[in-house]
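Structure incoming, see below.
Removed from the display is one protein chain of the complex; every other protein chain stays in position.
Note that the chains take the letters A, B and C in the order they are written out, and that residue 1 is the start of every chain.
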Amino acid sequence: MSTVTTEPSVRTSTMAQALNAALRDEMRADPTVHLLGEDVGTLGGVFRITDGLAAEFGADRCLDTPLAEAGILGTAVGMAMYGLRPVVEMQFDAFAYPAMEQLVSHVAKMRNRTAGKLALPITVRIPYGGGIGGVEHHSDSSESYYASTPGLHVVTPATVDDAYGLLRASIASDDPVIFLEPKRLYWSKAELNTAAATEPIGRAVLRRQGGSAVLITYGPSLPVCLEAAEAAKAEGWDLAVLDLRSLVPFDDATVAQVVRSVGRAVVVHESTGFGGVGAEIAARVTERCFHHLAAPVLRVTGFDIPFPPPMLEHHHLPGVDRILDAVAKLQWED
Amino acid sequence: MSTVTTEPSVRTSTMAQALNAALRDEMRADPTVHLLGEDVGTLGGVFRITDGLAAEFGADRCLDTPLAEAGILGTAVGMAMYGLRPVVEMQFDAFAYPAMEQLVSHVAKMRNRTAGKLALPITVRIPYGGGIGGVEHHSDSSESYYASTPGLHVVTPATVDDAYGLLRASIASDDPVIFLEPKRLYWSKAELNTAAATEPIGRAVLRRQGGSAVLITYGPSLPVCLEAAEAAKAEGWDLAVLDLRSLVPFDDATVAQVVRSVGRAVVVHESTGFGGVGAEIAARVTERCFHHLAAPVLRVTGFDIPFPPPMLEHHHLPGVDRILDAVAKLQWED
Amino acid sequence: MTVLDHRPTAPVPPWLPGATDPRTDPAPLLPDHTPVRVLGTPELAKHDPELLRDLYRRLVIGRRYNQQATTLTKQGRLAVYPSSTGQEACEVAAATVLRPQDWLFPSYRDTLAVVGRGVDPLAALTLLRGSAHTGYDPVATRTAPLCTPLATQAPHAVGLAHAARLRGEDVIALAMLGDGGTSEGDFHEALNFAAVLNAPVVFLVQNNGYAISVPLTKQSAAPSLAHKAVGYGLPGRLVDGNDVVAVHEVLSEAFDRARNGGGPTLVEALTYRLDAHTNADDATRYRVSAEVEAWREHDPVTLMERHLREAGVLDDALVARAAEQAEALAATMRAEFHAEPQLDPHSLFQHVYAEPTPQLREQADQLAAELAAEAGA
Partner (left out) sequence: MTVLDHRPTAPVPPWLPGATDPRTDPAPLLPDHTPVRVLGTPELAKHDPELLRDLYRRLVIGRRYNQQATTLTKQGRLAVYPSSTGQEACEVAAATVLRPQDWLFPSYRDTLAVVGRGVDPLAALTLLRGSAHTGYDPVATRTAPLCTPLATQAPHAVGLAHAARLRGEDVIALAMLGDGGTSEGDFHEALNFAAVLNAPVVFLVQNNGYAISVPLTKQSAAPSLAHKAVGYGLPGRLVDGNDVVAVHEVLSEAFDRARNGGGPTLVEALTYRLDAHTNADDATRYRVSAEVEAWREHDPVTLMERHLREAGVLDDALVARAAEQAEALAATMRAEFHAEPQLDPHSLFQHVYAEPTPQLREQADQLAAELAAEAGA
């Protein structure tokens, strides 16, 4: 991470504000950091994550681009080639798809294609997931596309601290990072100490201890898992909750250690299940912890359907009950 | 499948020829079938899969389009909306990425978005995978993107018969099908009986019986697995080989039945491992067969790297030795 | 001979004369400097008074529709509404020019055009209400679903028009999009395909000066968006988008050209959205009220009323009739949206594929069990 030249602050902050603070502090610390995207300048972004940054740093460093996602990311590639550190905002998950070719064929591969001569320190910020009543194309969870593309880091915060710390670490990374922002947590609040909230990419963290089983999750599903763990007490289950924070690289060491110690695991995410990141997690946990498992690693995920209309989305999103149903299936009779 | 109005034929055929025959027979049987793509007309495609079809059916039904994959697929969507049955050729795996937005936001979702009123019977043919010495961007295995997108069928043949039968079934399907053609098998040869080679989408098939363990695979890796199974005899292992043929829908019934009967499984594919389709297979097999498993389901896949240059690709692609190494790890001591 | 009539003739070597002469077209490629206007010009007199009165009536109803829909968002009856207030002239002209057999490819902002061509208002707003995705049958109504991913509907319009032409049927596709949408690759690819295929499709770009907060000056450096037609060998037309008669005239010409095998046209209509981008947007962040007020002076509804009255085509009685019809529509909307929507959780699994996969059947069963348990608890 770049040297912080700004005053650290401690205050109650929403995740949106924490992301804004991370951008501001990183822009102050490193003049090569440039933001670009649709409506990021004058408007401050449709979620206001870039609020005030054009005013502070000027339109050149917080650029309202034409409306073309491949063009935005492709332009960012060129900027990075000339030594800038671009941070791209995609307005919503589904609107990042037009940039897929630039992402897969260039952003992810450039370092490899050039034997390390050309690094692309680009951060692509993508608000993702449902739970905010968005109409179609506004609630996709597209992490599996990115996580299965070698060359990308895939990071997703679930707390206010991590939103700040991980975004700064992502911008400072010399590799491209897909930074997935759980949009339904934008308005979640906590105390943020910017001096303390530093976090390198790649470490999972145990958010809750528990001896019966572990819920492995990330991003938007963390609060749901914590709620489920609380509710599980009534059933006599003491559930640990593990927050991955980074899907790539994956913290095999921490995950395996926790799973081995409890012997039962449920993976929870709201993205569709088939071919989702949960499949990878379940598969690799099983490969590494097979003889410690009392039951198969189960998955609680969104259904294998296009994201539903707002009034039906609660049926699709994994909730406390669905998680507890899965926990109940963990063959407690053994 | 449409009524076949052509004479069935029996002859030795390459996979490329079988695909060509399937297109021809489907175009003869159904006048609404239209091909479009880059170089599919006059040239007959860079792999000659559409050879002779413009001559037989005219330029309107075998259309050389401008060079723009999103435009091609988007145009196909409109054609399908008007009752045609478009078959799109993407020239290579990596060149399908520009069409990702059309694919994910429209092709995969249109039926769902319109409560079934608007079906898109589009087949997108994509030559995929390595093993032919292609330079960068010519050897990607992109099946995980498609398999994790609800609304798409994802089909991939590994034999000459299936190339014919599954392509016809895909074109005849009222849903969009991503038809992945293993390009290194284009020149593989077998007897093709077009009358017999019919195959519905969605059924896995056991290509080789075996009692020790099962190799679960598809597309380009089938011949490698069969070779490995043969070589395994020397080690005293009797390996079954299961060819999935369709990744979506997934033939859970057949897969689970075979895994339960042998108790050990290795998933083999050449796509990168992390977040690959193999993760889904391993995860769901484990969920369904946990107590029948003597060992964790292991995966043998390409490494988590951008596809290597031609002279190094053999190190990346799963080969017989790597498969046997995995089989050796199946905890035979139990 | 195919309808495409592609002659892959050898490219003429460029040192031979004539090889690179620009296309000479009955419809000149470059748009006029000034946008086409009819209101306030002698041209108005040439138009059928019945058509003019109908356009006026539709404008009044359209404005009321926009207002009522906006009110519904405030009452929580609609999840979101991207209003076309100020842009009704384009919406109405589009709806009016479409014949029953033609297809409309609307963007999210074009519910008014959708309703205008005959789709039930409730059905047209279903997506924005949030109870289902598309509320109408696109095939029966010949109206594609409202399209959110920008410009992605444009190639669909091309493909449909092309398919209709291949079948020898007289069908025209109208794709509607905004100024921001012209920056997307799909816009480019669609225009190029349309031109190469000579498809009977018309592109109507409503240039309302903004893509959410981004003004046109940051979107394009072109003399006009209509100039974009030149690079595809297509005719481009610039029209005052608040002059419903002018938009109708320019679209009609484009439709005639398409019908007669003349291929696609790109129309840029200069207009302005008087409301925010959607009810969720705060337009004061990026534009000054003086600008909005200036455009209010050129409001498409009052403009039309003034000029038709001047021309003696409209009188108080007709104005009152239109207002009544508008109120009736608003009342219907209020009533329909007052009722709670029918929601069926099981519908989630019904139309993912023609036949649900085994996986979806399992998942549907799971949800059914959950709902049963909830109901039991």
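FYI, a residue touches a chain if its C-beta (ideal position, glycine included) is under 8 Å from a C-beta of that chain, and two chains touch if they have at least 3 such contacts.
Being a predicted model, the structure only gives us computed values, none of them experimental.
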Among C:L112, C:V171, C:V201 or C:L270, which residue is in touch with the absent chain?
-> C:L270
Which residue from C:A140, C:A221, C:A317 or C:A377 sits in contact with the chain not drawn here?
-> C:A221
Tell me which residue among A:A55, A:L118 or A:A196 touches the hidden chain in the full complex.
-> A:L118
Consider the whole complex, including the chain that is not shown, and state which of C:G233, C:P341 or C:P358 touches that chain.
-> C:G233
Among the options B:A94, B:A213 or B:V327, the absent chain makes contact with B:A94
List the residues of chain B that touch the chain left out of this view.
-> 38-39, 41-44, 46, 64-68, 70-71, 94-95, 97-98, 133-138, 274, 303-306, 308-312, 315-316, 321-322, 325
Using the touch rule from the top, list residues of chain C that touch the missing partner.
-> 6-11, 13-15, 19-23, 29-30, 33-35, 37, 183-189, 192, 195-196, 198, 209, 215-224, 227-234, 238, 240-242, 270, 272, 286-288, 290-291, 294-295, 297-298
Contact footprint on chain A, counting only the chain that is left out = 34, 42, 58-60, 63-66, 68, 70-71, 73-84, 86, 98, 101-102, 105-106, 110-119, 150-151, 153, 173-175, 202, 248-250, 252-253
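Basically, only the chains that are shown with their structure count from here on.
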Which chain has its C-alpha centre farthest away from the C-alpha centre of chain A?
-> C
The distance between the C-alpha centres of chain A and chain C, rounded to whole Å, is 36
Check each residue of chain A and list the ones that touch at least two other chains.
-> 70, 94, 97-98, 136-137, 274, 303-306
Multi-chain contacts in chain C: which residues touch at least two other chains?
-> 132-133, 149, 185-186, 347, 352, 357, 359
